[in-house]
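A single protein chain has been removed from this complex, and every other one stays in its place.
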Amino acid sequence: MIHNSVVVLFGVTLLYISTTSRLGGYVKILSIQGILLFLFSLSHAETLKLGHTLILTFETLVVKAIVVPVFIHYIIIKLDIRRVTEPYIDNFLSLIVATIIISISFVLSVALRNAGAEVDVLTFSISISAVVIGLFIVITNQKLITHVMGFLVLENGVFMMSLSLASEVPVIVEAGVLLDVFMGVFLMGIFLNRMKSTFESSDVSRLTRLTD
Amino acid sequence: MHVYFITVAVAVTGGLLAAIFSGKADENRLAAGISVLAVAVAAAGVLQQCVGVLFGGDAISATVDLGPPLGRLRCELDALSAIFAALTSITALVSIIYITAYISGMPKTSLTMPAGKHYMFFNFTVASMLLVLVLRNALAFLVVWEIMALCIFFLIPFERGKLRPMSGAVNFLVTMHVGAVILAVAFVLAAPPGADMDFSEFSAALSSETTSGTILFLLFFIGFAFKAGLMPFHSWAVRAETEAPRGVSGLLSGAAVNMGIYGILRTVALTGTAAPFSGYAVLCISMICAVFGILYALLQNDMRRILAYSTIENAGIIGIGIGVGMLGRSYGLPLMEVLGLAGALFHAINHSLFKGVLFYAAGAVYLSTGTSNINRLGGLIKTMPITAGTFLAASAAACALPPFNGFISEFLIYSGLLKALTPASGIIITVGVIAVAVVALNGAITVAVFVKTFGIAFLGVPRSNLAGVEPSPAMALPLIILSVLCLIAGLWPEAVMQLIRAPLLCLGVTQTGLIEESITITGKVSRGALLLLAVTAAVFLVRTLLVRTQASAPTWGCGYDSVTSRMQYTGSSLSSPFVKLAAPLFRRVEKRLIPRSADVPGCEPFPTRRIKHASYSFDFIEALVIDKALVVIKSIFERFSWIQSGHTGHYVLYILAALAVFLFAAVWRGTT
Amino acid sequence: MSSAIYRYILMIAVSFLIAGIIVRVKAVWAGRYGPPVIQPFYDFIKLLRKSSVISRVTSPIFALAPSAALGAVLTAATVVPIAGRPALIHFNGDFIFFAYTLAFGKFFSVLGALDTGSSFEGMGVSREITFSALIEPAFFIIMGSMAMLTGHTSFTGIYSMIPAASHDFTQSGFFASIFGALRAWSDSELLIPAICGNIVLMMAILVEASRMPVDDPTTHLELTMVHEVMILDTSGPDLGFITAANTIKITLLGTLITGIIVPQWVAPLAGVVLYLFMLTLIAVSIGILESTIARLRMTHVPQFILGATSVALIVLAVLMLGVRK
Partner (left out) sequence: MISGELLLIALPPMFAALSIGLKAVRSVAASAPVFDRWIIVAAAAAHLFMTLRLPYGQPVADALIGADALNYLFLLILSVLFLGSALYSTVFIKEMAVLIREARDERYNNWYVPTMLFTLATLSGVILSRNLGLMWVFIEATTLSTAPLILHHRGKESLEAVWKYLFICSVGIALAFIGVLAMTEAGRTIKGAGLSVDALTAGASAISPLWGGIAFVFALIGFGTKMGLAPMHTWLPDAHSQAPSPASAIFSGALTISAFLCILRYYQIFSHTPMIGFIRQLMLVLGLVSLFVSAVYVLRAGNFKRKLAYSTIEHMGILAIGMGLGGAAIYAVMLHTVCSSLAKHSLFLTSGNFLHAYGTVNVREIRSGVERIPQSAWLLVTGTLALLGFPPWALFITEFSMLRQMVTDGRWFVLLMSALFLTIIIYGFVSAVMKMAFSSVEPSASEQPTKRHEPILSTLPQWTFIAALAALGVHIPERLNTILHKAAATLGGF
């Protein structure tokens, strides 16, 4: 029961993130998603071995809910990026697109189940839509920091899918995902602040010199 | 066969040694000497082998196993390859002697690459040409075929700082690559699956009378037509031969075009009796090529461009000969087949001879006067008698005038056409007569072209202060040898026909009696030519006896005494009536350049301004096939320049789009 | 063989008369008495004896050109069947040899003209090569079709197949034989090709020998000349050779025309008489033509010559239909 409600809540956060127009909102959403994933992994606790659950809890609670959002918050303040996200298309339209994405992923997962693949429809569709919405956020936003956050939403989607699909995936892959998130954010953070020193602003419009 | 391989190896090592010695200071003579020696030895070896094969000896063959990628290579020097090998080696030898003399006259700094490397690529080209003639394995043939194109590609950009040869070379390489791709497709289609793609296996697929057999033949024909410089694919020949250095142009028009001809003849040999349609196709393409080639030659005023277009015209004539031969074979007219194919082979030999002389003479003119634009030359015969004499002989041969060899080969093609009388179908007769008319028109325009070239450049009064100087004996020697060969082949064609006898058998001609008959035909005609020479000599003798006192006076100017050299007819004015007549065939651009500068000083009272008028025409087929295609491709691709836009967001969008499409396809395929 | 040589010499001699007849007819038509018919012969002898003035500018080619022109025409003459009898030399495809020998002559005479470096001669050259290039296809279509139809490729062979020749009328009288020949002609398939052939050959004479509609031999304004201007600078024996070459060329083409009409079966003497009669008829018609028609504008001459090609194409149509029958 908790399992389904956590997933639904995660879906709601996805919808909300595609409509907020303030960076602070993005950071708060990310930490909420971290917490939801923590609850989600707890609900999977009984099927996993002890060691695995230990890493999972550490991973979701500490990294996704606390460390990463704080780090991003710190970067936003240090680079005093303007607090508002400048998306290419207005919020209302992106909300519609987000709902379309979620509905399509539901259709997809129902089709999968009908074709005989025993898959948990709700979790799979929400995780697929998280991935696609992550990409959508990256596509429709100018600022680099929003790209990083889009990428993190994508990571959360992948993490949820890995839990729901392949519960007995060996530990090293889990560690790999964690490593990916951590290193990605870390490196992007470094480049963002070095970019601040070389470029005047950190929105993506500066980054179009390399063309043909 | 091993001697043949040794000669090819000698040419290659000669090239390498020349390149190695190219670094030193006075390296021109050393490198030149080595490469000339190498080509001479190679030529001697090849000629010895070819003579053995051509006169009675049967084909020498050998198989070499090179392991994985190329597999078993069957090499065979049969009569058809032998005659072309002989031709290539002679042309190569004469060209290398010519190039070395040509380069020694040029300052070292004006070469794009050191002379030694130029010789290296020349030797590699010759070696690859000789190798291509003997290879019978399709993959190895293609490999050496493209290596030959590559080596010529390096020969073309020769003079430093000039950009046009560079683009000419690139045009050449790309055209050859397209030709090679077509050939590759043809080879794969013809080879039965799994076999190691030997030429002998192609004859089954080629000679089937069905449409697939015809389409396959046409693919082979088009693939080789690229190299032969036939009309739609001729732009490389014109560009390369005008921009390459002189010796190389001689090699290009002589040996390179022969490779294309050899390829077409090899296909004919493999095909046996093809459907009439392929014969008609070959004949029609060659007719168009011949007429358009010579018409464009009439427009040009640069000696080398004229000769380049005349090469295309001669390739057309040879194509007509092949077409006649094929039609004869498919309609069951053996004499027409023999005459057509013999005419084609004979003309290939003639073309290599007289075209060589023409290019080397044009080179000698360029070297001594610095330009090959005939409108700025004139009266060169007085200062360059040997070059003028050989140029006259070669142009008479090119116009197929009786005492020279060109007449014999066109005569063979004519009589082949006239033998097209068969009650079977009316089409072949009409095509035959139209072809006769086309070749006649072609001959007449060739006379106009070479009258214009020789007349304007060598005769009359020098139009500018460019006085020519006789080339060094090393350059004059090739000219004399080749023009004398032209005359001998014209007056005693039986010797050349003996050469052609074995290749004809190779081409699948069965009745040897008919070959004898064609030889007697040429014999009789050459007796007539001899008569012409004798009568003219007799009349000239009478004239010298009769003419007693020869007073000299200025040319009769119809009463106007201050005749200047500028009042002479120039090349463009000489051909203007014809050009106006055939105007719709080429786009002429008349430009009247009126500079903004003020009045002309010195004639103040009259308000005149210096007006410069320039008119030039360009080859609209080349413009259509090459330039237009390039423009269209570039404009289409220009529209796709948004892909690399620089925005990270766009890039992720591409990934998402690809993912969505493929995912949808996977699910759609999975569920249905 | 010996009779062929006599007829060859006869033709060379007659050619000077032909030129005289043309001039005489034009004079009579204009109401003048005109020079004697053998005047060209006297001119030829006079020119041979005169000394010549050679321009300083020219090279040996100018000296060679007239001899080459005459030599070419004389060689071409050996191939033509005269007065219904086989030619001096005949072999397969000798009409090609005929055409290309004439081209050899033209090639050198044109080069000779260019050698003098005068703008007038250049003008003549450019017109000459254009017009002669246009008549070549017509001549070849005619001869090619005749060769196809008759199966022979030499002049002698073609003309031996003329229907009048193949029937033996020797025993019947002169007029009966003429009616027989006409009847034989009417039902043979060679009728139309022969007629068109003669028209084309007639036009060829006008073009090659530069007669009236194409070029006015008597004009004195160099700008309008075609052939005369090319020989402005020749003098003495050279001029003689070139005028002789020109007149022989007329008779050559005339002989080709008569070849179709004079049947090969008639007795040699009667054949020769008939041949001479036909030649004078042609010369008179040329003379009349020159007196009545004005010159064509220079730009219209190509259209006139291409007319010859269209006539030749009619023969091609006959060829196609003929074969189908």
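For clarity, chains are labelled A, B and C in written order, and residue numbers in each chain start from 1.
Methods note: a residue touches a chain if its C-beta (ideal position, glycine included) is under 8 Å from a C-beta of that chain, and two chains touch if they have at least 3 such contacts.
Given the structure is predicted, the values throughout are model-derived calculations rather than measurements.
Student: Could you tell me which of the visible chains the hidden chain touches?
Tutor: Listed by label, the shown chains it touches are A, B.
Student: Which residue from B:R74, B:H177 or B:K382 sits in contact with the chain not drawn here?
Tutor: Only one listed residue reaches the unshown chain, and that is B:H177.
Student: Which of these, B:M166, B:A495, B:A537 or B:A553, touches the one chain of the complex that we don't see?
Tutor: Within the whole complex, the residue contacting the unshown chain is B:M166.
Student: From the listed residues B:E146, B:E337 or B:E410, report the one that touches the chain absent from this view.
Tutor: Residue touching the absent chain, from the options given: B:E146.
Student: Would you indicate which residue among A:V27, A:A98 or A:L112 is in contact with the undisplayed chain?
Tutor: Considering all chains, including the one not shown, the answer is A:L112.
Student: Where the complex has a chain not shown, which of B:G15, B:P157 or B:G528 is the residue touching it?
Tutor: B:P157
Student: Write the list of subunit A residues that the hidden chain touches.
Tutor: Considering the whole complex, subunit A reaches the absent chain at 112, 115-117, 119, 131, 135, 138, 144, 147, 151, 154-155, 158, 161-162, 165-166, 169-170, 172-173, 175-177, 179-180, 183-184, 187-188, 191, 194-195, 198-199, 207, 209-210, 212.
Student: Touching the missing chain, which residues of subunit B?
Tutor: Given the touch definition above, subunit B has residues 66-70, 109-110, 112-113, 139, 142-144, 146-147, 150, 157, 160-161, 163, 166-167, 169-170, 173-174, 177-178, 181, 184-185, 188-189, 193, 633-634, 637, 640-641, 643-644, 648, 650-652, 654-655, 657-659, 662-663, 665-667, 669-671 touching the missing chain.
The rule we apply is simple: only the chains that are shown with their structure count from here on.
Student: May I ask you to sort the chain touch graph into line, ring, star, complete or other?
Tutor: It is a line, because the chains touch in a row without closing up.
Student: Would you mind telling me which chain pair, A-B or B-C, is linked by more contacting C-beta pairs?
Tutor: Top pair by contacting C-beta pairs is B-C.
Student: Based on the averaged CA atom positions, which chain is farthest from subunit C?
Tutor: Using the mean of the C-alpha atoms as each chain's centre, the farthest one from subunit C is A.
Student: Counting only Cα atoms for the centres, state how far subunit A is from subunit B in Å.
Tutor: Here the centre of subunit B sits 68 Å away from the centre of subunit A.
Student: Taking the complex as given, what residues does subunit C use to touch subunit B?
Tutor: Those residues of subunit C that touch subunit B are 48-49, 51-59, 61, 63-64, 66-68, 70-72, 74-75, 78-79, 89, 91-94, 96-97, 99-101, 103-104, 106-107, 110-111, 114-120, 122-123, 125-127, 129-130, 132-134, 136-137, 139-141, 144-145, 147-148, 151, 153, 222, 232-233, 236-238, 241, 299, 302, 312, 316, 319-320, 323-324.
Student: Name, in rising order, each residue of subunit B that touches subunit A in their complex.
Tutor: It comes out as residues 641, 644-650, 652-653, 655-656, 663, 667, 670-671.
Student: Contact residues on subunit B for subunit C in the complex?
Tutor: 378-379, 381-382, 388, 392, 396, 399-403, 407, 411, 414-415, 417-418, 420-421, 423, 426, 429-430, 432-434, 436-441, 443-445, 447-448, 451-452, 454-456, 459-461, 521, 524-525, 528-529, 531-532, 535-540, 542-543, 546-558, 563, 565, 567-569, 573-578, 580-581
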